[in-house]
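Below is one structure. I have some questions about it.
A single protein chain has been omitted; all remaining protein chains appear in their positions.
To keep things simple, chains are lettered A, B and C as they appear, and every chain counts its residues starting from 1.
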Amino acid sequence: MRGKIPNMDQLLQHILNALILGGTYALLGIGLTLIFGIMRVVNFAHGELYAFGAYMMYLWVMVLGANFYLALPLAVLLGVMLGAAMELVLLRRLRGADIDTTMLVMIGAWITLQNVEQMTWSGVAKSINTPFPSSPLVLGSVSLSWNRLFVFVVALALIGATYAVINRTKLGKAMRATFQDRDTAALMGVDINWIHTATFALGSGLAAAAGALLGPVFVVVPTMGDLASLKAFAIVILGGLGSIPGATIGGFILAFMEELGAGYVSSGYRDAMGFLLIIVILLVKPTGLFAQKERIG
Amino acid sequence: MSTSQPDRELVVDGLSIRFGGLTAVESMSFHVAKGEILSLIGPNGAGKTSAFNAITGYIEPNGGTIAYRGIRLNGLKPSQIAAHGVVRTFQKTSVFMGQTAFDNVLLGLHLASRQRPLAIIFALPSVAREEKELAEEARRILAFVGLEARGALLASSLPYGELRLLEVAIALAAKPRLLLLDEPVSGMNPSETASFMQILARIRALDITVLLVEHDMKMVMGVSDRVICLNQGRIIADGPPAAIQSDREVIRAYLGERYTRAQD
Amino acid sequence: MMSRTFKTALAVLGATLLAATASAQDTIKIGVTQPLTGAFAASGTYVMQGAKIAEEQINKAGGVLGKKIQLIVEDNKSNPTEAVSTAEKLIVREKVPVMLGAWSSTLTLAVMPKLEEYKVPMLVETSSSGKITTSGNPYVFRISPTSEMEARAFTPLVKSLGIKKADFLATNNDFGLGASKEFSEMLKRENVQIGTMEVMDPKATDFSAQLAKIKASGSDTLFVTTAVEQITLILKQAKDQQVTARIITTGGSNSPDQLIQQAGDAANGSSHLVFFTPWFPEAVKNPDIARTFVALWNEKKHHVGGLTEGFRGWDGIYTIVEGIKAAGKAEPEAIQKALWGVKVKGINGDIAFIKQGPAGRESAQNVPSVYLVKIDSGKVIRQ
Partner (left out) sequence: MKQGLTIAWLLFLASVPLWLNNLYVLHVLIMAGIFIIAAMSLNLLLGYTGQLSLGHVAFFGIGAYASSLASLGFAVHLLPDWQVSVDPKPVWFSMLCGTLIAGLCGWAIGRLSFKVRGAYFVIVTVSFAEVIRLVALNWVELTQGPMALNNIPYLRLGIPGLFELSFLRKPANYYLVLAVGVICYVVIRRLVHSRAGRAMIALRENEPLAASVGVDVTRYLVLATIVSAGMAGAAGALYAHYVRIVDPDVFLFIYTVTMVIMVVTGGKGTLAGPIVGGAIFGLLPETLRALEAPPEVQWVTYGVLMVLVVYFLPDGIVPALRNWWHGRSAVAAAPAPEQASTEAAR
């Protein structure tokens, strides 16, 4: 027997794990919800941006030998650029098309990106070295790695920065206006094309950041984006499509459900939690827990 | 209650509709008598279309009752209301764009047909027989609105005026006993409007009661048996066209300038 | 170019059926179905590389029955349906008389009905599920150990390692669950207490929840069964969460070299059940063969971490070729009969088959050797 009340220790460890995990989930969810809220695009390629961020991290740190802290912003920047390029090439000409059409295009993009990754990097998992000490940070009976702590802090900072962009900048104001009513925003002189590109780039950058942060914690494989996409969907549905605070809180809720579900119910159903959540939420309260206004279909 | 009176097809009692804090219709009460053409008029935002949507089940009213031939319509789905014989058209042109004119009417004949899924899958002879009758009926309806030559054309290739006729044909296919027309002639040129008025007269001859929302005062005054004028969600006048035309409040609130303009 | 495309098109449309009727062949074809892409890509590729080395060596030594052998390698994409397709293609189109495959148990099980349908034997080089040799398929010849054999081989170590209470963390497939089941039953017989039995999705990367639970169970040993990628992460994350239990991995797809490379000092102290010990070839039964293989592998500059998988391909191909030699002709039924009698000096040890499964329809099973190694200060040592 290690601790006096081992079950309490276990619970604390679960809670700590969930908090850390929730930060990156929120990052993924916010990117997806921004893109849906403003552009009405269900971005099936979201997880691929996540994988892209991780692979760029691998490229800089492991292949080109760049400094870890320098590689991180570079990977995110490349994610932003890929997102902008995707918007310009794939989505711009589909402005005004129905939601199913853009969805099909994004599915096509998802399959293409993932397999190009597979061709470029092969299916073998890659790991990325970090500058963090290998012994964990011990807090009483619980512990966590320095790397995860770093991920959590950066994720929170990025979430904060996103809120600042949305609420404090001119771009954010235009985005909010577009979100409310695209036609009116256009009449008021908002350049909708620019807003869409900026939104997709920002959302993609957030996904790439999540990937660049988690790549070194886990391993990098071409299929890593699939689960990320599906989890992002769960988070966004949970918070209500288009709601940024919803996605933030949704990210943490999903992390807690997974962690506690795996810890106390069955670890086999860990990844099912998100989907069960989606189904239950949509049947009970289709607009999500935090939706700002009714938005079906 | 007035619902018991046999000549009252539709009775709307105390209808209220609000969107958020905005009141679109405020305790509105009126009835439509059997066989008449009743027009709802009023400036934009007066609540005409909202009332239409509530009667046909597209929005849930916040208060009041709607009864058709003694049957309460509140809470019924649009399709159930249509099955009772209350059929509408839409303010914005609404047809099945990707289908031919003929198929549009055939789609509208849903209630006229009785096939069950299993009968369809096993291709029972009754199905083929009915299909033949339906095609015949669709041609008749197209001819009724004067589109018999357009049957094979895609709806998306029809000119605007004919699209509006096609809408009416679709609604007629649903075998209405009460037909609600939402601005059927808006955007039509005078000659198209004139021929539409003739069609309306023929619809009436089929014993179909008509509730009309329209801005074209020439048409309203020409075809209506009775006119109700709404302003800001309330009824301000109810009477025969001649009375409405001379109603001081109507003129003051709305009609005067617009009617004069329509005369030009 | 043009004619090639045209010909392929015709083949797909079924017009090459006449050309396909085997004329006098100057090579003996051996079908190989391995996961070269998908979840098991790394391991499948190593096995294929080992098989290719064997092909080269055999052909250098003059081939078999006076002909050279030719491996026809098909990628089953880590997917059972694709595995069936590759078997169809190898047997029906390439007309191979014998196959090697299909890495994971699920993939092998998928292929097995096809073996019966076409009466073609297959040498199973990796799969561990007991079902493969007990379901009455006489075309299966397995050289890899079942989880049960592995557990039995481990039995004497329970006492010497002083295991009192054990937890399990296994990947959620036949491989992982089978090992958890067999090892836990074995441990129960040895009066070892069983703590918690956790599973993880084969694609999962975050095991924090499972490890928190394992940490709380207070066992002295944690048995982990999965492929090397997940083992790497588990070792790292166990260290992060200060899981103090000794970690023992089973199943032989654990590549200690790769663990040392990728998990760093988190790998220290962990033990691994392997079927080949390239670090000390003298420990295996046929050290000369082992040394030759290691030398050839390094000459090809294949990944050093792949040695513990790659040897399976070598042993498989050598066993098959021995079977063809004994059969005297490259025909499926003759090879199937002949394989029963072969004695091969392999890297893992001496290969020979015993009968398993329902009487009259027995499958063939080899009794391989199992070794336990430990990682200590970044080096693999004998335990």
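Keep in mind that, in the parts below, a contact is a pair of C-beta atoms (placed from the backbone, for glycine too) under 8 Å apart; a residue touches a chain by one contact, two chains touch by 3 or more.
Since this is a predicted model, take the numbers as computed values, not measurements.
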Shown chains that the omitted chain touches within the full complex: A, B, C
Sole residue of C:T146, C:N172 or C:Q356 that reaches the chain not shown, by the stated touch rule: C:N172
Selected residue (touches chain absent from view) among B:G108, B:P184 or B:G233: B:G108
Options C:T33, C:Q49 or C:N79, residue touching the unrepresented chain: C:N79
Option touching the unshown chain, where B:L10, B:L40 or B:A173 are the choices: B:A173
Absent-chain interface as seen on subunit A, which is shown: 36, 42, 90, 93-94, 99-101, 103-105, 107-116, 118-119, 226, 230, 233-234, 237, 241, 266, 268-269, 271-272, 274-276, 278-279, 282-283, 286, 296-297
Absent chain, residues of subunit C that touch it: 5, 8-9, 11-14, 16-17, 20, 37, 75, 77, 79-81, 84-85, 88-89, 92-93, 105-106, 109-110, 112-113, 117, 129, 131, 135, 172-174, 177-178, 199, 201-202
Contacts of subunit B with the absent chain, listed as residue ranges: 56-58, 77-80, 82-83, 87-90, 94-99, 103, 106-108, 110-111, 113-115, 117, 120-121, 123, 127, 131, 153-154, 156-157, 159, 170-171, 173-174
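Just so we're on the same page, only the chains that are shown with their structure count from here on.
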Whole-Å separation of chain centres (CA-atom averages), subunit A against subunit C: 37
Chain centre separation (subunit B, subunit C; CA means) in Å: 73
Cα-centroid distance, subunit A relative to subunit B, in whole angstrom: 49
Multi-partner residues of subunit B (at least 2 other chains): none
Contacts with two or more other chains, residues of subunit C listed in rising order: none
Subunit A residues within the subunit C interface of the complex: 1-2, 6-7, 9-10, 13-14, 17, 21, 118, 122-125, 127, 134-136, 138, 143-145, 148, 218-219, 221, 223-224, 226-227, 258-263, 266-268, 270-271
Complex contacts: residues of subunit C adjacent to subunit A: 37-39, 41-42, 45, 172, 198-201, 203-206, 208-210, 212-213, 215-216, 218, 229, 232-233, 236-237, 239-242, 244, 262, 264-266
